[in-house]
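Excluded from the complex is one protein chain; the other protein chains are retained at their positions.
Each chain carries a letter (A, B, C, D and E) given by its place in the written order, and its residues are counted from 1.
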Amino acid sequence: MNEGFSTALMLLAVGMITVFTILALIVIVGNILISLVNKFIPETKIRAVVKAATLGAIDPRKMAAIVSAVDIVTEGKAKVTSITKAE
Amino acid sequence: MNEGFSTALMLLAVGMITVFTILALIVIVGNILISLVNKFIPETKIRAVVKAATLGAIDPRKMAAIVSAVDIVTEGKAKVTSITKAE
Amino acid sequence: MNEGFSTALMLLAVGMITVFTILALIVIVGNILISLVNKFIPETKIRAVVKAATLGAIDPRKMAAIVSAVDIVTEGKAKVTSITKAE
Amino acid sequence: MEILRNLFEMTAFGSLFQSPETVLMLLIGGFLLYLGIVKGYEPLLLVPIGFGVILANSLGGEMGVVPENDEIMHMSLLEIAKNHGIMNLLYYSLIKTGLLPPIIFMGVGALTDFGPMLRNLKLAFFGAAAQIGIFSVLLGAIAVGFTLKEAASLGIIGGADGPTAIYTTIKLAPHLLGPIAIAAYSYMALVPVIIPFVVRLTTSKKELKINMKEQDKLYPSKKPIKNMKVMKILFPLMMGGIVAVLVPSAVPLVGMLLFGNLVKEIGSSTERLHKAASGGILNTATIFLGLTVGGTMTASAFLNTQTIMIIVGGFIAFCFSVAGGIYAVKVHNIFAKKKINPLIGATGLSAVPMASRVANEVALKHDPSNHLLQYAMASNISGVIGSAVAAGVLISFLS
Amino acid sequence: MEILRNLFEMTAFGSLFQSPETVLMLLIGGFLLYLGIVKGYEPLLLVPIGFGVILANSLGGEMGVVPENDEIMHMSLLEIAKNHGIMNLLYYSLIKTGLLPPIIFMGVGALTDFGPMLRNLKLAFFGAAAQIGIFSVLLGAIAVGFTLKEAASLGIIGGADGPTAIYTTIKLAPHLLGPIAIAAYSYMALVPVIIPFVVRLTTSKKELKINMKEQDKLYPSKKPIKNMKVMKILFPLMMGGIVAVLVPSAVPLVGMLLFGNLVKEIGSSTERLHKAASGGILNTATIFLGLTVGGTMTASAFLNTQTIMIIVGGFIAFCFSVAGGIYAVKVHNIFAKKKINPLIGATGLSAVPMASRVANEVALKHDPSNHLLQYAMASNISGVIGSAVAAGVLISFLS
Partner (left out) sequence: MEILRNLFEMTAFGSLFQSPETVLMLLIGGFLLYLGIVKGYEPLLLVPIGFGVILANSLGGEMGVVPENDEIMHMSLLEIAKNHGIMNLLYYSLIKTGLLPPIIFMGVGALTDFGPMLRNLKLAFFGAAAQIGIFSVLLGAIAVGFTLKEAASLGIIGGADGPTAIYTTIKLAPHLLGPIAIAAYSYMALVPVIIPFVVRLTTSKKELKINMKEQDKLYPSKKPIKNMKVMKILFPLMMGGIVAVLVPSAVPLVGMLLFGNLVKEIGSSTERLHKAASGGILNTATIFLGLTVGGTMTASAFLNTQTIMIIVGGFIAFCFSVAGGIYAVKVHNIFAKKKINPLIGATGLSAVPMASRVANEVALKHDPSNHLLQYAMASNISGVIGSAVAAGVLISFLS
């Protein structure tokens, strides 16, 4: 067989080995990660409050109120993605 | 008259002939098209359902329900342009 | 001291003088502007109506109605930023 | 002492004294802002253009567009940015390449409804006659000494369509972009003044009282459209085909307009594309088009007799286009039993949808029951195609 | 007379007679529009691509992408725009640079939910087996005379992922971009036909009745995830780390996908970025990707035997990928007590989320209580990573 064909065979081997290795690693390390998170961060510690210097940002509590209101009205089918404060 | 002027006169002729021809064709072919569509596709056959692999797309029937609800509430003055599914 | 240091000293002087001058001018001219506007344009004369050739634009009066409706419903917490006319 | 001298050199005072005409340009920028903000004339364009003029004439700010030359045309964007600042970067990458007008046309298409045109298809024909202003002013401009390319760019103002005028000017006479864009958008904003003015000069009261709906009842002829959704999808494709075969150089403009319209009419399955074309993309393009067009208006590029002639020529082009549409209707009315209100011809120049609204108001003044908005929209929208085609002809012959 | 000759020269009639195959290309463009609009196959891509084909073949419109050559690669954008028009400007600045596919992947990431994959992490493994179509078709393409780079681009169609296929082709064989993109998106749209077809050939009814939920009850093993929010933030970072170390050339694709996903999962504090990535940026990129990919399909670039072989090869790649996933499950079932429905393997090729929906429907046909959508999504999403990794391998070895 010619040069191209042997390279293609090599790519078949290297490619499938790599894909299998990476997805296997994702499964294994992912499971380890789940165990670690379950053990050390069992509850959410991420602060929802935006501390950033977002100019003119809306009060997060008001936002939560609006979002939940929309949620009730639409029975969870819609989601508020942005609210701009009126003057 | 100079060269530029004669070219300009030619452009006047060519331009107006072209514009008239094209709009005449649009009127004529448009009317033929209306007849053809009236004859062969009298009712809508375009499927409204999005078959695309749009990741996380909202159920089209639910979307229709939301859109019509908004339509009733706003008496047709507003239109839902996008809905994001809540988790 | 070296060349760089004397340039830096010069920049300190020039920079702070400029910043002070400009903010002082803003305060002074701003106050003059307030007086002038108070005297000559005490009430809003800007026309709210969009006269532009915005294709398919919504009737401004209807828009005002929608905006105020949303305002009442949301107690001013949300603002309508765009309305697309439904067919 | 040296500090004070350094201070002075940093400011624009020196250059202001050397070029006092810059102050005039700043006033012109302010006037455009006044027109856009206070008068409400095309604020979406005149505000960015006016602000761009002010930026361009803030001496030392490197925000004025430098005239193109052979060197710039071969520079990489990095070199343009480094040597001439961000305004030139934006101008040379977005405007000089001819990119933004077709992009804006895509957005215009995504906001256009061809329904009224389809319902009164015959009236679309009058969008052709209203292009006469373009070509007659071209002739006149040659007479007063403009080159062919400049004259064509001046004439296209009579197309009453901003992106078309800008696209044609970029291709043929980019050094006139500023005044031509200003004239185009200003006169589009002045359509409520220009149309009644020309109508008064050219029509009789009797003609203005022709009631379109009554004529429709007297001479019923129109085919009903059974499947509007399918028609709205096929119609732009058909128009695209006709234009592509006959005036291929109009394809970048007309093609993008029709693409924008297509993703609108297809409906929910391409709603994402429609939203982008008519929203974010259009608005972003408008901002940068306005700022950079304003940026071209430095004192040296704007303050000359050509600008004054463009202002005058543009007005004539508008008036001739309106009159062209009106006289085409008059000729039609001589031969046809079913009469058409000449106001339908007046809207053929485009300036959508302002022209139609103005025509409607004029008609209602003469007959309070004569609602002809939908009829006017037919020739009004066809005028957009008409002037894009005219632009294609000019570009095809002259570039 | 001269006017008529001028008129004729302006039109596209002359060139149409010289290249009648252009008419065939226009019909192909129309057919793609038909697929997108009427059949609803991937309208977000096939409508712009189809329209781009029509624009590219509107002769004289300067909207067809010219093949790359050494001269163009060294031109500034201004020169490309001046010499070749805006379609080439867009193609060479957005596509040829390889920019848009990673940008689109950022948007895809911002719309992806790794939750189902996390909940059934083991099933993600079957996204690997379903990449076999890529490499086996690469082999076959070599056999029929494609170069290595072309063969790899052809094979990547089997990854069932538009941006990945386009990115790989841009890097390896840009002259084949049009047909490969068309094939990739068309077969993704045909997944509801292809998966049932391959499933019928390779599986027994008994296998298709394997009920995932019952198996879960019989052999409970899964760890509950106590803090999904934190997991969803850490998981993409972990995946990114693994890919970055093992296949760094996949980083532009996978990295942008994970960035998009990260700003989504962080929540309200990066909502602005998430909204931009999944909305305006993604939609705008989709429009220009589609139009320019269509723009590459001029008659000379598309109408040749290579295109036909790509159409055939792409189909084989899809089938082999589906079969690869299915056989991997079968092998697993030989050794494991806890059985897996082979449909879970069939979804490993990606084409998210269509493949999962189809698998779910097939399963329900054989057992109305067998809702396996969530399980299918696990291998389905992992197939996206799988083919991006495969693309990285190919690019790393061949470019």
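Note that a contact is a pair of C-beta atoms (placed from the backbone, for glycine too) under 8 Å apart; a residue touches a chain by one contact, two chains touch by 3 or more.
It should be emphasised that the depicted structure is a prediction, and the values quoted were computed from it without experimental measurement.
Enquirer: List the neighbours, among the chains on screen, of the chain that has been left out.
Expert: Listed by label, the shown chains it touches are A, C, D, E.
Enquirer: From the listed residues D:Ile287, D:Ile311 or D:Leu364, report the one that touches the chain absent from this view.
Expert: D:Ile287
Enquirer: Which of these touches the unseen chain: D:Leu24, D:Ile37 or D:Ile311?
Expert: D:Ile37
Enquirer: Could you pull out which residues of chain A are in touch with the chain that's been left out?
Expert: Here the touching residues of chain A are 10, 13-14, 17-18, 45-47, 49-56, 82.
Enquirer: Under the stated touch rule, tell me which residues of chain E contact the chain that is not displayed.
Expert: 72-77, 92-93, 96-99, 102, 106, 233, 237, 240-241, 244-252, 255, 259, 262-263, 266, 269-270, 272-273, 275-277, 279-281, 393, 396-397
Enquirer: Mind listing the chain D residues that contact the chain we can't see here?
Expert: Within chain D, the residues touching the omitted chain are 6, 10-13, 16, 26, 30, 33, 36-37, 40, 43-44, 47-48, 51, 54-55, 58-63, 76-79, 81-82, 85-87, 89-90, 279-280, 282-284, 286-287, 291.
Throughout what follows, only the chains that are shown with their structure count from here on.
Enquirer: Tally the contacting C-beta pairs at the A-E interface and at the C-D interface, and name the larger one.
Expert: By the number of C-beta pairs in contact, the winner is A-E.
Enquirer: What is the chain whose Cα centre is as far as it gets from that of chain D?
Expert: A
Enquirer: Centroid of chain A to centroid of chain D, CA atoms only: how many Å?
Expert: It comes to 45 Å between the two C-alpha centres.
Enquirer: Chain A to chain B: how many Å between their CA centres?
Expert: 37
Enquirer: For chain C, write out the residues touching at least two other chains, lowest number first.
Expert: none
Enquirer: Counting only residues that touch at least 2 other chains, which ones in chain E make the list?
Expert: Expected reply: 6, 10, 37, 40, 43-44, 279.
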